[in-house]
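A single protein chain has been omitted from the complex, and every remaining protein chain is retained in its original position.
And then subunit A:
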Amino acid sequence: MSFLLRSHLTRFALRNVRQSSDVSFESAQKTMKLMRILSLTVVPFSIIAVGVNAYMIEVEHGKHAVPEYKEYSHIGIMTKKYPWGDGKHTLFHNSRSQGIKGKGYDEQ
């Protein structure tokens, strides 16, 4: 009786078991060859090309002056102090381009 229960449990637990190791060695080798080519060519090329482009954009962006500080009600909302520092600066506060209400930019 308990043997029947055990075999039912085993069959139930093992239904639809499919693992990546079920893929054949030959097909895995073929896929590996393609992946290796992509990883050695497309990956470094794309990262370098897009990286150079991003660097040029950042350099160009750095040349622009920061716009004059203007206070808006929906910008720099401060209904509660932060539990660090003076309570007025966000965690990644940018002193050059994020102003504090009532004060303006930290760095002029």
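Remarks
Note that in this section a residue touches a chain if its C-beta (ideal position, glycine included) is under 8 Å from a C-beta of that chain, and two chains touch if they have at least 3 such contacts; residues count from 1.
In the analysis below, contacts and distances are computed from a predicted model.
Of the names listed as "Exostosin-1a", "Cytochrome c oxidase subunit 3", "Interferon kappa" or "Protein transport protein Sec24D", the one that matches the UniProt record for the absent chain is "Cytochrome c oxidase subunit 3".
Taking the whole complex into account, subunit A touches the unshown chain at residues 2, 6, 9-10, 13-14, 16-17, 19-21, 23, 25, 28-29, 31-32, 35-36, 38-39, 42-43, 46-47, 50-51, 53-54, 57-58, 61, 66-67, 70, 72-78, 81, 83-84, 87, 90-94, 97-98.
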